[in-house]
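Just one protein chain is left out here, and the rest sit where they should.
Moving on to chain A:
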């Protein structure tokens, strides 16, 4: 119960660094202790050997036999609709938010500041109201 995601044939992985950073890929076969044969037909990654170190396992597993051809990987990928499922996960959303934050201009930061201020003001107002009510009751 320590590990929930396993390296297996069909496991979809997110590439965290390297030339294909940020893309999703399916494990087609395991070469040895450190490398897997990996293929991402729907994410623009050619079939190649990839070290496990740069892969981060996702929750998705596809069904295809080991060393299946790219065509079968693509069919399985599209059947499971992995691209859509991925963009719906919190993980992908967090990545997107991080990227947006990194691309912010000064004007965006100003807008964020104003929005945060407004939000916090509303929250404080409600909290003060509740505090007043509870102190009245006491």
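Assume a contact is a pair of C-beta atoms (placed from the backbone, for glycine too) under 8 Å apart; a residue touches a chain by one contact, two chains touch by 3 or more; residues count from 1.
FYI, contacts and distances are computed from a predicted model.
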item	value
Missing subunit (named according to UniProt) among the choices "Centromere protein L", "Geranyl diphosphate synthase", "SUMO-activating enzyme subunit 2" or "Large ribosomal subunit protein eL20"	"Large ribosomal subunit protein eL20"
Of A:66, A:79, A:109 or A:132, the one touching the omitted chain in the full complex	A:66
Chain not shown, touching residues in chain A	9, 29-33, 37, 47-49, 66-67
